[in-house]
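Inspection log for the structure reproduced underneath, given as structure tokens.
In this view, the complex is presented without one of its protein chains, the others remaining in place.
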Amino acid sequence: MRYLPKSTADREAMLKAIGARSIDDLFAPIPAEYRLERDLKVPRQMAESEIVDWFRERSRENGDGHATFLGAGAYYHYRPVIIDSLISRGEFLTAYTPYQAEVSQGTLQSIFEFQTMICELTGMEVANASMYDGSTAAAEAVMMAVRLTGRRSVVIARSVHPEYREVLATYAHHQGLPLAAIPFTENGRLDLKALEQAITPETACVLIQSPNFFGTIEDVTSIAEIAHKSGAMLVVSIAEAVSLGIVEPPCQADIIAMEAQSFGVPLGFGGPYCGVIATREQFVRQMPGRLVGQTTDRNGKRGFVLTLATREQHIRREKATSNICTNQALVGLMVNIFMTIYGKVGLRELAKQNLAKTAYAAQQFGKHAKVLFSGAPRFNEFVVETSEDPYAINSRILGHKIVGGLPLEKFYPELGNASLWCCTEMTTRTAIDTAAGIVAESERSVKPSKEEVEEVAR
Amino acid sequence: MPYPTDFKYTKEHEWIKSDGKNATIGITDYAQGSLGDIVFVELPKTGSEITAGKTFGSVESVKAVSDLYAPASGTVTEINSALATAPEKINQDAHSAWLMKITLTDPGELNSLLSAADYEKFVAEEGGH
Partner (left out) sequence: MKHMTRKATRHISQNEGLIFEKSSAGKAAWKLPPLDVPEVDTSGLLGTSERKNLGNMPEVSEIEIIRHFTRLSTWNYAIDLGMYPLGSCTMKYNPRVNEVVARLDGLANAHPYQPEKISQGAMRIMKSLSDCLLEITGMDAITLQPAAGAHGELTGLLMVRAYHQSKGVPRKKILIPDSAHGTNPATAAMVGYAVENLKSNAAGMVDVAALEAQMNEDVAALMLTNPNTLGVFEQDIHKIADLMHAKGGLLYMDGANMNALVGKVRPGDFGVDLMHLNLHKTFSTPHGGGGPGSGPVAIKKILEPFLPTPVVITKSDGTLAFEYNWPQTVGRVRAFYGNFGMFVRALAYILANGPDGLRQTTEDAVLNANYIRKGLEGVYDLPYTTPSMHEVVFSDKLQAKKGVKTMDLAKRLIDYGFHPYTTAFPLIVPGALMIEPTESESKEEMDLFIESMKSIAEEVEEDPQTVLDAPHNTRVSRLDEVAAARKPVLRWKPAI
């Protein structure tokens, strides 16, 4: 097998050196009743060309070359080519976790830069070296608030990504933490009155997402006031990282839990992505995940090390802040390079383009269908309510090799025929016009028949 | 290093000095030596209750965390705030870098603790392993 660097002669020499007659001797510790005497029933060994062909077929079966209006926690942005050039270097790709600092300074310094830039973008004081993804980062951030306040219940906005809420429910359930869900108003934002009523002296934190699942920017200042006045912490989840280029970060938050996928990580059918937790310095010892710190070596030279490791599982074991060990380091490096490429000016311009494309699309759709939640500012997603079932509209749009917005009925049944549409800098005017045209056609054809039905009823 | 004779000691390497009503608590020189460079100390808030034999905080070095066990029961009146910015004071002089002061609930509890001589013997046996 071509990955194995041994000849028959090598194996024989090694067995001889060990004093074993055959390799079977070395597997003698496995009780005979369990030893497999047959081949595993997996596909036969393939040549490299066959492997590539097999996956190419899968890629074709997977809608390659489609334009997309899907967002909802995973965003299609352009990935500058040098990201892959750099992360494909063997010294990054095949390196281990940087526990041995002297031979891992490349990884450690990159993470230190990553932590710095996340702080700059989020307005927080410290950031960790990545969590699995935005959903688990949010769940772990809530657990952190519970530990810090010593309180045992959590208030969560319904406008937080439904799957993030499911993950939190899973994590919270066995810890016996009650979760209270707060509705959104007709402008798409968190219902502040309902929030006031839901907070009790037992509330550890309020979890919101901004821009929220509908793309609407929350009134973070007011929410922070309400939470803090009761001694609860504010945890803000950010799913669309590009928003940080043009939308004020939620500086009033105590903890920010981000999904950084938008920053140069491929959509990849849902993973691997890149969660991050950022918070204030005073909370750092309760923060999960790895942290890189700057220090000097014995010759006074600047260097970087993993630090505050006593929070982590390999030392604290059952008292650890989390069980996380392997994180998303290589994906974090993609994010790091993306942030470096766009930088101070580029991130803002990128975000502006997203804003412009979305504003145009919302306007075009709004001519024929109903665009919801227009009473509050939004970033790059909007919700459209159509007369016809959005699944039906989408199958017609699919015929143009365009994937339409996400029908929301399964997540928010009360919104009926609503669907969530996202436009990024990758969305073309042609695609927007095509999709909007099909929606317009749908509205035109449905309305006359509705009027007919009403006529008949009269 | 000689162990102060006016202190009492626990097998978990804490010391306690008391006047019958109030007490001061710290960790011994042996403890700081085994821990290595101390980087962080976690202490309870003033006003909280501690119970003899139960953990009340922890001491961290780079690679390890050690729980701290209360030598006696009482209420915390003061914690040594200097340790928040300079935990290395414990390494420098563990017997004067006190951790916290408490009012004692039951001064009798101290009678079952080790004297300086007994503690020195105990440590010599431990160190021999």
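The chains carry the letters A and B, assigned in the order they are written, with residues numbered from 1 in each.
Heads up, the rule we're going with is that a residue touches a chain if its C-beta (ideal position, glycine included) is under 8 Å from a C-beta of that chain, and two chains touch if they have at least 3 such contacts.
The structure presented is a predicted model; accordingly, all values stated were derived computationally and were not measured.
Summary of contacts with the chain left out: across A:153, A:203 or A:327, the touching residue is A:327. The residue from A:149, A:286 or A:307 that touches the chain not shown here is A:307.
The omitted chain makes contact with just one of the residues A:105, A:187, A:230 or A:286: A:105.
Contact between chain B and the absent chain runs through residues 37, 39-40, 60-63, 87-88.
Just so we're on the same page, only the chains that are shown with their structure count from here on.
Each chain gets one centre point, the mean of its Cα atoms, and the points for chain A and chain B are 45 Å apart. Those residues of chain B lying in contact with chain A across their complex are 39-40, 60, 62-65. The residues of chain A lying in touch with chain B in their complex are 285, 309-310, 315-316, 319.
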